[in-house]
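Quick one: the structure is below, and I'll ask about it shortly.
With one protein chain withheld, the remaining protein chains of the complex are depicted in position.
Chain nomenclature is as follows: A and B, assigned in order of appearance, with residue numbering initiated at 1 for each chain independently.
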Amino acid sequence: MRALRALLWKDALIELRSAERLPVLALFSVAILLTLHFTLPPTSEARTPAAPGFLWAAIVFAALLELRSSLESERRDGTLDGLRLAPVDPTAIYIGKVASSVAVLAVLEAALVPLVALFFTGRASGVAPAIGVAVAGTVGLVAWGTLFAAVVGGTRAGEVILPVLLFPLIVPQTIACVRLLAMYLTGAPLDDPATAFVLLAAFDVLSLGTSILLFDHVLDA
Amino acid sequence: MTAAIRLRAVAHRFGGTTVLRGVDLRVDPGERVAITGANGVGKTTLLKLIAGLLRPDTGDVTVLGGTLRDPRVRARIGFVGHQPFLYPRLTARENLRFWARMYGSTDDGVAVLRHLGLDADDTRPVSAFSQGMRRRVALASALGHDPELLLLDEPFAGLDDAGVSAVAGLLTDGGRTVVFATHAVDQPAPRVDRLLTLHDGRLER
Partner (left out) sequence: MNTRGSTLPLAALAAVTGALALMFLYAPTEGLQGEVQRIFYIHVPAAWISFLAFFVVAVASVLLLSKRDLRYDRIAAAAAEAGLVFTTIMMTTGPIWGRRVWGVWWVWDARLTSSLVLWLIYVGYLLFRTTTPPGQRRARLSAVIGIVGAVNVPVVYFSVFWWRTLHPLPTVLNPEGQLLPAEMRVTLYLSLLAFLLVFASFVVLRLRIEDTRVRLTALEEALRA
């Protein structure tokens, strides 16, 4: 759809022009990982098994930040109204937002996953598929997140309510993703990787599908 | 003749106060209507209701024979709000191009931009522009897809005399239906067919 391409082009151009979202997310994620690192005693055996969980936690918080800023800039600049007025299917607007957020987060994860491998597990193997898993999980996060970011709006209360609403919803995603990340990053045995992949994919499909159906109502007056 | 705009018994509350009570309005195609009123009286709300950005609490709004839920109707409307629909980090031309693509129009409004006295090749992002300049870019963008109905909120704000006449000229030619809100009645306004005042939630002559 031409509108979708225009939307993606616009977001890519803005991000390349200002390059402000990505560095902020990177710094934020590193700060989170730093904090989590110090939750364990210095010679802890738990560092490696905890790594996939820490990684996912950092991704979730970064995603939260990204979701807010993505929609907020549109609202603040007044362009959200322009998008609502344009003769474009709200689905295109939704997919455009999801795609641009996933793209930014994917770039972040491409750097974050190796970093976690380097500083937490000390293993180089499995990093590439782990990045893939992280991105696949992010799609589900962003799918619900974009819908709810639009629902809660730009209010101060909305900032608090977004995590309250979102976190219970991403439990399935968290479960599937972290088990797979553990399998790849730490070699943790996983009896049933097939189901984990199916869960991951099914969750992405469910969250995208339901959000697409409901987004019209959210964007409406 | 189908009315360009038809409001029937439209009432709307905004932020706890009743902004519009039982407003009836009919605008015929090609008419030029100015709506005046004190600051904060609800002119912006009224325009947004017509544009479909807001849905009235009661009453109905028919625009160009249909409703704003229909993208084909939205494609024929141009709206220039108080806050222009511009991405601050993009240049004027990029903004124009984006909105042209969103409206499926091949004309991005660059000609109009030049007519309004702006440099289309300006490489500065729109955030570096003054408010008046931004308004002009927004207007050029709105006109780019040649809308039948043009809705404008304070189109003359922040413009000097030359700017005002340029904009006024644009509004009066083309046979479009134009509805705009302005609170500066003393400014040299274009010739309008009707002047309405929004007062106490009602439209009066």
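Just so we're on the same page, contacts are C-beta pairs under 8 Å (C-beta built on N, C-alpha and C of every residue); 3 or more make two chains touch, one makes a residue touch a chain.
In this text, all values refer to a predicted model and were calculated from it rather than measured experimentally.
Trainee: Based on the whole complex, identify which of A:18, A:35 or A:210 touches the chain you can't see.
Mentor: A:210
Trainee: Out of A:40, A:65 or A:165, point to the residue that touches the absent chain in the complete complex.
Mentor: A:165
Trainee: Consider the whole complex, including the chain that is not shown, and state which of A:99, A:116, A:152 or A:180 touches that chain.
Mentor: Only one listed residue reaches the unshown chain, and that is A:152.
Trainee: Which parts of chain B are in contact with the chain that was left out?
Mentor: Those residues of chain B that touch the unshown chain are 13, 15-16, 18, 21-22, 55, 57.
Trainee: Where does chain A touch the missing chain, residue by residue?
Mentor: 144, 147-148, 151-153, 155, 157-158, 161, 164-165, 167-169, 171-172, 175-176, 179, 190-192, 195, 199, 203, 206, 210, 214, 217-218, 220-221
What we mean here is this: only the chains that are shown with their structure count from here on.
Trainee: Could you list, by residue number, the parts of chain A that touch chain B in their complex?
Mentor: That would be residues 2-3, 5-7, 9-10, 13-14, 17-18, 77-79, 81-89, 220-221 of chain A.
Trainee: Provide the residue numbers of chain B that touch chain A in the complex, in ascending order.
Mentor: Interface residues on the chain B side: 51-55, 69, 71-72, 74-75, 77, 79, 81, 83-90, 94, 98-99, 101-104, 125.
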